[in-house]
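Removed: one protein chain of the complex. Kept in place: all other protein chains.
By written order: A, B and C. Residues from 1 in each chain.
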Amino acid sequence: MAFRTDLALEAYELSGKQELTIEEEIINEFSLKKIYVSKTAAAATGKKEGSYWTFEAPQLRTQNEEWVEKAAKALSSVIRQFLIELDVKEDTPILIAGLGNWQITPDALGPEVCRKVFVTNHLFEVEPGAVEGGFRRTTALAPGVMGLTGMETASTLKGVINEYKPGAVIVIDALAARSASRLHTTVQLSSAGINPGAGVGNNRQEINSHLFGVPVIAIGIPTVVDAASITKDTLGYFEKTIKMKSSQDNRPSSLLMTKRSLEELNQNEAEPHEKNAYMGLIGGLSEEEQQELFKEILSPIGQNLIVTPKETDLYIKQASDMLAAALDQALHYPE
Amino acid sequence: MAFRTDLALEAYELSGKQELTIEEEIINEFSLKKIYVSKTAAAATGKKEGSYWTFEAPQLRTQNEEWVEKAAKALSSVIRQFLIELDVKEDTPILIAGLGNWQITPDALGPEVCRKVFVTNHLFEVEPGAVEGGFRRTTALAPGVMGLTGMETASTLKGVINEYKPGAVIVIDALAARSASRLHTTVQLSSAGINPGAGVGNNRQEINSHLFGVPVIAIGIPTVVDAASITKDTLGYFEKTIKMKSSQDNRPSSLLMTKRSLEELNQNEAEPHEKNAYMGLIGGLSEEEQQELFKEILSPIGQNLIVTPKETDLYIKQASDMLAAALDQALHYPE
Amino acid sequence: MAFRTDLALEAYELSGKQELTIEEEIINEFSLKKIYVSKTAAAATGKKEGSYWTFEAPQLRTQNEEWVEKAAKALSSVIRQFLIELDVKEDTPILIAGLGNWQITPDALGPEVCRKVFVTNHLFEVEPGAVEGGFRRTTALAPGVMGLTGMETASTLKGVINEYKPGAVIVIDALAARSASRLHTTVQLSSAGINPGAGVGNNRQEINSHLFGVPVIAIGIPTVVDAASITKDTLGYFEKTIKMKSSQDNRPSSLLMTKRSLEELNQNEAEPHEKNAYMGLIGGLSEEEQQELFKEILSPIGQNLIVTPKETDLYIKQASDMLAAALDQALHYPE
Partner (left out) sequence: MAFRTDLALEAYELSGKQELTIEEEIINEFSLKKIYVSKTAAAATGKKEGSYWTFEAPQLRTQNEEWVEKAAKALSSVIRQFLIELDVKEDTPILIAGLGNWQITPDALGPEVCRKVFVTNHLFEVEPGAVEGGFRRTTALAPGVMGLTGMETASTLKGVINEYKPGAVIVIDALAARSASRLHTTVQLSSAGINPGAGVGNNRQEINSHLFGVPVIAIGIPTVVDAASITKDTLGYFEKTIKMKSSQDNRPSSLLMTKRSLEELNQNEAEPHEKNAYMGLIGGLSEEEQQELFKEILSPIGQNLIVTPKETDLYIKQASDMLAAALDQALHYPE
């Protein structure tokens, strides 16, 4: 019933940050943040134990083809690192599972990636020349969603894995974000498995390495966000804007004359008494508490709408192009 | 640059209601609200002079096939009334123009309706038996969007109208709502024309009866909403919930134990001093002012995201099925 | 490498008819032909042992919605009969497997049926009220094609079956016909399994009851045909037309003044010496030999084109609507 924090990085930022340690790297023009959720931290954050890496590419919002290629290249090196960390060898056969429903645009990320990645497993038999020298055996499956198959996605995949016995599984899924600014700008890699549909309130059987008996790498991109998160975001921008303008007349109409940068704005954090003046009762709550509160208010009356950007078709195309290219570059080592 | 209030009814509700008169009717299980914006009212509300009828079918949110048929039937009688009001005769040839981009799901309403309506004009020549007895001449065109055609939609249509000389034009478009609750639950009919792309900030040449020289009926269904509106909505629900619970402990976790109805909630409006306690500075603003404020804050930093429900594919299918069926029933009088 | 006769009925017609017995029934306005291929007949025809039922609905070529409903109803009773013959009980859980590639229109029949059938298995747990009284447990999976998954379809299904243990499997696939007149007018049901991709020359692991350990019902509709078959068909019509007109002047331009019925035409079969006069060397071959000859000529030079009707999108929509409706009516017994 809870709206899931799909992104561990968001959980970290919301958690007060005491529980988790984070490492940051810069890969070309992109940022990579690595969080390891230990057993003890898992309890505190509600996240499963495991590695959570967050690759940030806000440039993708521009929908510029050039950034797609750059992001794919950088992400491919991140995926390689992650596979090494999980002890997956260069020639280990890998199944790529694309979760989601290809008929619902913002849920089609997984199936679209499956459609676009280079699968090689059958070529080793039927066209060995095409995969000579450095190609890994890859397979891909879009197992569908329970509403259309009647089956648990985890069980479907387990059956296929028992038959094909890949040495690792990469699970692709569209995620729910807690902040609209993360939509289609962030890629999360996790070793902790995934709960299909969890982001939108349908908890089902978990997909993880325990179930499958081989390493599972979940790769997700947030494509939807809920009304509670959007409201929390807006109030955050509101608070910082008012703080920044506090020396001036604060009538709405005079607030914003010029285009400001988001970075500049984010340096303004109001004091507790200011927050209270700006937002009353709401000002006394942390961001996480605000979000929980709005969710608790909106959900019972059916108003915690889950939404996706208007240009969802373009974003899903871009995200699946990028992710498929990154996987192709990460998984194969052609000479 | 402003985010348009596509729905006159919302403008009315936000305007303090002094400027406009509204008539309400019940048609089967649906509500119809008729607003006439006079010349003087036009200035006050920012809406063009003309009739604005709002057909409300919140039942469509259930995506139940049965409601689609019922709504289509009721809406068809509304469309017939509207045509009579504009003095469009039963045998006047009508062009149905479906604005929008069929590749962007929430913008595909117009093209999808064009694809689904029954067009008869050519049949009068090539298969007259199929349109004997009560069929009106109808034509349909999806003129595309400027980004893909390089042309003003208004001019494209004007050229076609000059060639075909229909006696009236029905323009279908996806709208932007100011409240998420209106998404896919409301149909607006207007005699005041339409500004393609205005809802999302791209003002262009207007489509109206003045330009075309024949009556123009704009029919729209809201498919997108912006972050500012979502925030305003959430704060409204927040205020009413706190008011309702004000006699109780107001810690977030204890607020909402049971599923409440939206109707019950909406009967709770806080007093000014309460609003101030709940929401500080924000509480001193009207809903309209809140929305404007959030827009002014979010737009310059590129965060006034325009969004559509996650299930946009299903909603667009339903809305275009419903609207095409309503038009087919409204425009023809087969014996 | 051979172009498969997907339809047993065609094999029967081409085989000289000695090997097989055929029973005919009329179901409403449609014909059902039942062939049982015994072990001995299997050798002679190249078909696997088993039951082959052919449901003929030439009315579907009209693309009239009314015929779709009538055909679905009649076909549902055929499917029920077939299940009884295979000893599948009314409450046996069934997996519906939709073979093919949803991105290649004439190959999308299976995935489209999967998308449209009513699956109930999960509802028994999450919404038991919806499946009370007479609903069978159904699941559905579109396992994709080897070129996109890297996996044998048979193995993928076997893995899922091991996990879910349905009591029977219905496999849906688009077939290749040997005659253009069968395209989208014929439904074949078979107990002998299916060889995915065989129709177009890609032999792969067979899908049958032996592999899965439960009854397998293959249901197919021909959506493609090759150039050799089209040529053979045309020459057949040519021969019969000339025969019919043989008492008249046989210059091409005078042959066909009026619209004739296909039935009338088919009553004209030329004598051997006439065939020789009409078609020379070709006239000395049986239809099956003609087809084999043309295939042998066209295939090595890459000209045995496999084609689908121009309106393939409409036909696939109609066929999947019809088949999904037939399955829904056949598999469930709501009170």
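Here is the rule we use: contacts are C-beta pairs under 8 Å (C-beta built on N, C-alpha and C of every residue); 3 or more make two chains touch, one makes a residue touch a chain.
This is a predicted model, so every value here is computed, not measured.
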Interface partners of the hidden chain - shown chains only, full complex considered: B, C
Omitted-chain contact residue, chosen from C:Leu141, C:Ala228 or C:Leu323: C:Ala228
From C:Gly50, C:Pro93 or C:Pro106, residue that would touch the chain that is not displayed: C:Pro106
Those residues of chain C which, in the complete complex, touch the missing chain: 103-107, 180-181, 183, 200, 224-225, 227-228, 230-231, 233-235, 237-238, 241-242, 250, 252-253, 255-256, 258-262, 265, 275-283, 285, 289, 292-294, 296-298, 300-303, 305-314
Interface residues of chain B (partner: the chain not displayed): 102-103, 114-115, 119-123, 137-144, 146-152, 155-156, 158-164
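In the analysis below, only the chains that are shown with their structure count from here on.
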Arrangement of touching chains [line / ring / star / complete / other]: line
When chain B is superposed on chain C by its C-alpha atoms, the rotation angle in degrees, nearest 5: 180
Inter-chain centre distance, chain A versus chain C - centres from mean C-alpha coordinates, in Å: 44
Chain B and chain C, separation of their C-alpha mean positions in angstrom: 47
Contacts with 2+ other chains: residues of chain C: none
